[in-house]
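Below: one structure, written as structure tokens.
All protein chains but one are shown in place.
Chains here go by letter, A, B and C, matching the order in which they are written, and residues are numbered from 1 within each.
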Amino acid sequence: QEEPLIFELDSPGASGVDLDEPEEFAPRLGGVARQGRIGLPGLSEPEVMRHYVRLSQKNYAIDSGLYPLGSCTMKHNPRLNEKMARLPGFGDVHPLQPQQTVQGALELIDTLAHWLKELTGMPAVAMSPKAGAHGELCGMMAIDAALRARGEEGTRKRVLVPESAHGTNPATAAQIGFTVDSIPATEDGHVDVKAFKAKLGPDVAAIMLTNPNTCGLFERDIIEIADAVHEAGGYFYCDGANFNAIAGRVRPGDLGIDAMHINLHKTFSTPHGGGGPGAGPVVFSQALAPFAPLPWIVHEKGAYRAIEHEGESTGQPFGRMTAFHGQMGMFVRALAYMLSHGADGIRQASEDAVLSANYILASLKDVMSAPYEGPCMHEALFDDSFLKGTGVETLDFAKAMIDEGYHPMTMYFPLVVHGAMLIEPTESESKDSLDLFIATLRDLAESAKRGETERFSGAPYLAPRRRLDETLAARKPILRWQHGRNEPASKAAE
Amino acid sequence: QEEPLIFELDSPGASGVDLDEPEEFAPRLGGVARQGRIGLPGLSEPEVMRHYVRLSQKNYAIDSGLYPLGSCTMKHNPRLNEKMARLPGFGDVHPLQPQQTVQGALELIDTLAHWLKELTGMPAVAMSPKAGAHGELCGMMAIDAALRARGEEGTRKRVLVPESAHGTNPATAAQIGFTVDSIPATEDGHVDVKAFKAKLGPDVAAIMLTNPNTCGLFERDIIEIADAVHEAGGYFYCDGANFNAIAGRVRPGDLGIDAMHINLHKTFSTPHGGGGPGAGPVVFSQALAPFAPLPWIVHEKGAYRAIEHEGESTGQPFGRMTAFHGQMGMFVRALAYMLSHGADGIRQASEDAVLSANYILASLKDVMSAPYEGPCMHEALFDDSFLKGTGVETLDFAKAMIDEGYHPMTMYFPLVVHGAMLIEPTESESKDSLDLFIATLRDLAESAKRGETERFSGAPYLAPRRRLDETLAARKPILRWQHGRNEPASKAAE
Amino acid sequence: MRYLPLTTDDRAQMLAAIGAKSVDELFKDVPEAARLDGLIDLPRRQGEMEVERQLAAMAGKNIPAGQVPFFVGAGAYKHHIPATVDHLIQRSEFLTSYTPYQPEITQGTLQYLFEFQTQVSMLTGMEVANASMYDGSTACGEAVLMAHRVTKRKKAVLSGNLHPHYQDVVANLSDFGSYKLVTEPPCPKGTEGLAGEIDEETSCVVVQNPDIFGHVRDLSALAEAAHAKGALMIVVVPEIVSLGLITPPGEMGADIVVGEGQSLGNGLNFGGPYVGLFAAKQKFVRQMPGRLCGETVDAEGKRGFVLTLSTREQHIRREKATSNICTNSGLCCLAFTIHLSLLGEEGYTRLARINHANAVKLADALGAVPGVNVLNEAFFNEFTIETPKPGAEVIDALVEKGVLGGVPLSRLMPGNDEMKNLIAVASTEVNSDQDRAAYARALKEVLA
Partner (left out) sequence: MRYLPLTTDDRAQMLAAIGAKSVDELFKDVPEAARLDGLIDLPRRQGEMEVERQLAAMAGKNIPAGQVPFFVGAGAYKHHIPATVDHLIQRSEFLTSYTPYQPEITQGTLQYLFEFQTQVSMLTGMEVANASMYDGSTACGEAVLMAHRVTKRKKAVLSGNLHPHYQDVVANLSDFGSYKLVTEPPCPKGTEGLAGEIDEETSCVVVQNPDIFGHVRDLSALAEAAHAKGALMIVVVPEIVSLGLITPPGEMGADIVVGEGQSLGNGLNFGGPYVGLFAAKQKFVRQMPGRLCGETVDAEGKRGFVLTLSTREQHIRREKATSNICTNSGLCCLAFTIHLSLLGEEGYTRLARINHANAVKLADALGAVPGVNVLNEAFFNEFTIETPKPGAEVIDALVEKGVLGGVPLSRLMPGNDEMKNLIAVASTEVNSDQDRAAYARALKEVLA
């Protein structure tokens, strides 16, 4: 049974809520009362329930299977965290309530900030960024603010970004007016330090680096890189997407980093939710700490206080990233996760993530092709050379995994490797689960080499949908349902 | 991917909880400390989560599809009810807390009792029975207690039960020492009043009747029946399984009934839960009220009090059905449902249930065969005469529904009709949903008549399992997993 | 009406299809005298917010166990339940699924029932277990009836230290079933000798471990005495966590074990729903009440599960059924099974040790209060104290001090003077040192 759109289930006049019409009163709308119908469908509660339950059944999820997504950590989401985030004292408090009525909420943010600072060895953190990319923006703004304070905002406009970087890095730098200069990688998957140094100069504002990098490797020359950029008068921004590989084993503060965002969902297990909400607090070095944006929490005279405006406390905040305090819901979940794991558990989790990735790398590199020698960090990178001549592309290989009950790995990223396949098993998988996954990928690789191309080119066969026509979607965008045009696109397209 | 048993996922030593070993202490177990291992498997939290999520995905549920089950009402379960049952004031109170600390819990039980009494027009209710069959037992015990009070327990041992009754009726009567005497049905699906009257006599303790009856019909002679059994010195027990057809339109108390259980999950929407827990409060007439079992709630001097022992209040309770107060969790859900619906909504729900059943009967009686003329109440009964000569049995027909995305209807019940198919759509289905169901059944009926037997004999083809060998299961019962015998039965059976 | 999908238009169209002028026509078989024209005198429909308010107001009048130092037991226990449990049992596919009579589309339910049966067998040390009963007390009643069927005898001997409510349930079934029952008087010292009551007419002896006073005993000798007379021993386990630390009844010679499984996965819920455990020796399986799930294969030879041996049950056998039961505590079993799966061997046995350790500490703390006497030599997580004042008064006075201190045994056995000054006190993993200190302090004040 196909599931219609909610609009196609309309019973005019029906509603899934019972609300009593207010008693007669004189509206005070000043003449801007809405005229005419909006067009929303009417459904009863049981219909809405069934509709969304059925929709959910078309989704893959970490609760039902492994996600081998590199750079997009999908780990176990404990339900304790969900329960805690729903405590009325957290879920049902308003960001503009009088501060004496939200002391526990402020304490929670302050406590989480303490954990993040300790784990990173950095002296300050901005909690408000709403997602990783928002954190990047925050970090680069702080760098720009620091440059202004030095009077160098006009001269330092170049930001160095490795080829292998996440797309958000150059996009962020460009959004606030920096020019992006690309750093090449060495053959073994690291930043080319020599080339990097050659690019340094008085116009360089910062380097943006991911570490562990997107090839799954730890940048072993990172301290040298930090020293060099600092010596050249620039700052070191680290993309913290991969912090989950090293948390508890390495502190970014010890590596010379000036700013780094932390994806709470990647490292500290707030659920991905089908694409958000996330949270991206940014830790700062002493050099950048004064410029951290509003608001922040201070603890004085036995009480917590949210600093909401410049001048209420020390510091030269560069401004405000978002209306309120940030993603409180994610904060609660992340802190619940951290308290559960503790310093020991967080370290063990990082080790298990790295161990699992290396186990996959070691177990598959004879049938698939790995561009770099191990050991890797928490992600194992493969390229498509093992598919050469088989007629099977990376995309086909990945889609065939769906028929075996797996979500595909990250494909075609990082760009520095041809037909890249980046696999991050995370610490959440049991050895049995890893072994089954390895066996499946071995089987697929051997199948490809045997020339069983049909298994790949038409895949997936067993999913709720066969492969979807993305070109059609982009060429003639249909971005909403409309009355009267409610036949499926299949007919409309004919 | 197949899902193993939890025991087959064992990682010895692992655990999904973190508990600290207590400090050294001197146990006081008097020499009965357990020796040796229990044999429980060790799993982490993520593994347990995934295991049960995957198991759930093998289930059909009302949230994802229609259940056309006659006599086993499967209606929408509002989540408000779940939320209310989990309020700490209900979910986290102990049945033996001091009564002054559970006044609200006692109030809830008393309020629900009031609603049940008003809806049934009966003066008393026993809340403690744990399920419908437990309620039947309670009701028949009250009848026996009343007979004892009259000194007739030795002489009145015969209970009259229609052929069409639920199996629990005779089982209950037999369990407490009554003999069961069967009443035949008329050709039009009702109790044969003449035959019934002929069976009355000084040895008759009671009649047990379902109304609306299991053929989906209202026993139109019910008042005459009640009068007759009363005149003969017996009591009238009504099986309340079908009360949902008439709630708000007819009060059993107005029909001469002495005792009736109410399945809260059938009539007032506490979720079925894969087979329980249920709840089966029993309403009583004035004649039986004094014999209601312990405990019950009284309201006096502004406070609620639970009467837990004979002599604490008036009445001659026949005893105790269960340890505590009954199914509080179900009480909360049922009351939330009743308050939501209100007197008006409950009546409308009954009407919609009856309307929907009649709509199905009217829409299918040309392609399927209906043994009785309508109108029916909340269930539409069909027999297998339309399958005659097609080679398709009722069972096959029902299993073929699975491949169309439906749970089968109730089959081979009531026993008075050959190859019975009893369909109860409930008030929870939209007209679109009913129309789709009707269209599917028409298609199947026509397919059967066209002789497409394969579609039926091998069904289901698209379920998580094909048809299961129930004979093997009963012949060589394997009722638990055991170490060392953990290969699937398929191999063991070879 | 948010729960009702049919609109006025829909209803009109459907009536037209049926050929009826009004819904009233469909109710024409109802005798006119009994037709209600108007609405019953109850409130009209209300929105979610209003219903929430009313029920929250009622809930707010109760003191939840989690909000105070809490020591109430006597057959239901406050434990910490992992958040995973409630999340999983609320999944639509479990919560709103029907009894698994159609096994092809209910393997989820059936597989967890099979897992549940296996877990219950393991914990109790028995060969087989059913898919649960309503609760411990009704399971106990059914066990006695089953013993009568197995032995074809009609007399049961009940320990006086069996939970009084359980005694009442058994007595009720025996009474209406015309069976004979011998019940010993309660023995607060826990030294009751039952063997002497067992004779050639006795079908079973029913004994609880830990008993209502918290005493833990070795029942092997009693089992031998019962077996010597051809009778069965039924052991009642009121606190399933105890089996993480105590020799299982199966190893003591039990023939049938029943128990209350609430402690694993299930909240206090003011007494229900709970989950009755029922395990027995393999040879008695066809006399067991309740649902059984068994392993089998499907048409393609794949392992699968079905409800089985239903020839014992009422929907097939009607008046010849082993029991009238046609429900189990499905969702409560699931909660039990998930909680126990999370615990595993390590967690379950450690949880039991924590419970015992906490109870020992509490017994020492309360025993040190002037005038208080702990009756028990051996116990698990519950014990009995004797106080210089009546237990019921002490408990009420403790409420005023914010402590829920246990169950006065006079509440369970009114009219028995021996119980007047006794209180059953339970302590689980949820009790902290502060809780215990608060109790001891409050008790001292109350008794001063």
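Criterion: a residue touches a chain if its C-beta (ideal position, glycine included) is under 8 Å from a C-beta of that chain, and two chains touch if they have at least 3 such contacts.
These numbers come from a predicted model, not from an experiment.
Considering the intact complex, the chain excluded from display touches A, B, C.
Shown as candidates are A:Leu160, A:Met328, A:Ala370 or A:Leu444; the residue that touches the absent chain is A:Met328. Mapped onto subunit B, the footprint of the missing chain covers residues 11-20, 43-47, 49, 53, 78-80, 82-83.
Touching the omitted chain from subunit C are residues 2, 48-49, 52, 80, 82-83, 87, 90-92, 342, 429-430.
One rule holds in what follows: only the chains that are shown with their structure count from here on.
For the pair subunit A and subunit C, the distance between mean C-alpha positions equals 46 Å.
Subunit C has its Cα centroid 19 Å from the Cα centroid of subunit B.
Residue positions of subunit A touching 2 or more other chains: 11, 18, 44-47, 49, 53, 78-79.
Contacts with at least two other chains are made by residues 1-5, 7, 10, 45-48, 82, 84, 86, 92 of subunit C.
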